[in-house]
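One chain of protein is taken out of this complex; the other chains stay put.
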Amino acid sequence: MKDKKPKNVFQEGAITSEFIGNSIYKHQTKTSIGAHNIFLGQVRADNIDGKTVSAIEYTAYEDMANQKFHEIRESAFEKFDLTCMHIYHSLGKVKVGEICLFVFVSSPRRKVVFEALEYIVEAIKADVPVFGKEIFEDESHQWKVNS
Amino acid sequence: MKDKKPKNVFQEGAITSEFIGNSIYKHQTKTSIGAHNIFLGQVRADNIDGKTVSAIEYTAYEDMANQKFHEIRESAFEKFDLTCMHIYHSLGKVKVGEICLFVFVSSPRRKVVFEALEYIVEAIKADVPVFGKEIFEDESHQWKVNS
Amino acid sequence: MLITIKYFGQIAEVTQKEEEQLEVSEYLISGVINTLNTKYSDLKNKDFQIAQNQELVDLETELTGAEIALLPPFAGG
Partner (left out) sequence: MLITIKYFGQIAEVTQKEEEQLEVSEYLISGVINTLNTKYSDLKNKDFQIAQNQELVDLETELTGAEIALLPPFAGG
């Protein structure tokens, strides 16, 4: 499943549980896999100064972001004995409770997937130019910053 | 979602991707969650001395196993700031490519879920009396040992 | 004292049963295991842990007389 060309990681809107379930299903033909590890980022209804977040609207510097996702992918395959790796990120509006990031790694053995998944998620948070506008219930907004 | 009574972690047969997708879906009403981490154990078609595994048949000392799962659960909630935690394990025959273990943790923040998930999976492998008969394509078998 | 003994996985293959009741006059777990080693000669070659009332114990633990289980290596997940 390793490939060399950058692909588009972005999806318009939330990532559905059906999409995730179907992605898991597709890996059941790969019988060298013994362990999958999945990270899901979900939009939180944070309360900030008395106002509650109702959605995040994501934008990205798409070409650079897809290039960074590609570099993270290449580097993860180099560091870890992975059979498969998939990343999906939302663009546009994602409501609270919905999923905006889906990272899926698979390997023959479990130790590898724990290390690889955390490495990939931290790299995404640090290196990929994605921007998030936290929209409050009263339509005002603030800009999200990763910590 | 923390509860005090041991529950039955075992399911007869493989854990389906629909079940996993549905479990993810049910967490979308919990808007304090920011990060989910999911571990899936999948049966590998290992080749051992020229024979290929076609399925694993799981048995367990069920009362003790459910008690151990419960202790792992309690201990994880004590150590980590988790919003939810679910564990499902198969009993009976699970074919190669099918899923036999599903561990699902959720928290407001991501750092917690990585640590918690690995802790829980390692504890399950080490402490829970579950036994696996690796059945080869020629109907002979050997007993699986966790490493 | 009448105790219930449970066998799992490859241990149950040796004993050819999953459970039995035994009348024992021992005070330690080791006494029970010695009895079983005599009864099932292949048991000596097998790797197992022992649980009493669903908690792992060692050979020197006092027999409290309820449910003993012989547990081969764990293979969950």
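Read from first to last, the chains carry the letters A, B and C; within each, the first residue is number 1.
The rule we apply is simple: a residue touches a chain if its C-beta (ideal position, glycine included) is under 8 Å from a C-beta of that chain, and two chains touch if they have at least 3 such contacts.
If you're wondering where the values come from, they're calculated on a predicted model, not measured in any experiment.
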{"item": "Contact list for the unshown chain, restricted to visible chains", "value": "A"}
{"item": "On chain A, residues whose C-beta touches the chain left out of the figure", "value": "41, 56, 58-61, 63-65, 67, 89, 100-101, 121, 124-133, 143-146"}
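Basically, only the chains that are shown with their structure count from here on.
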{"item": "Chain occupying the most central position, where position means C-alpha average", "value": "B"}
{"item": "Most widely separated chain from chain C, with each centre as the mean of CA atoms", "value": "A"}
{"item": "Chain A and chain C: spacing of chain centres that average the CA atoms, whole Å", "value": "49"}
{"item": "Centre-of-Cα separation between chain B and chain A, whole angstrom", "value": "23"}
{"item": "Chain B and chain C: spacing of chain centres that average the CA atoms, whole Å", "value": "27"}
{"item": "Touching two or more other chains - residue numbers and ranges from chain A", "value": "110"}
{"item": "Residues of chain C touching at least two other chains", "value": "77"}
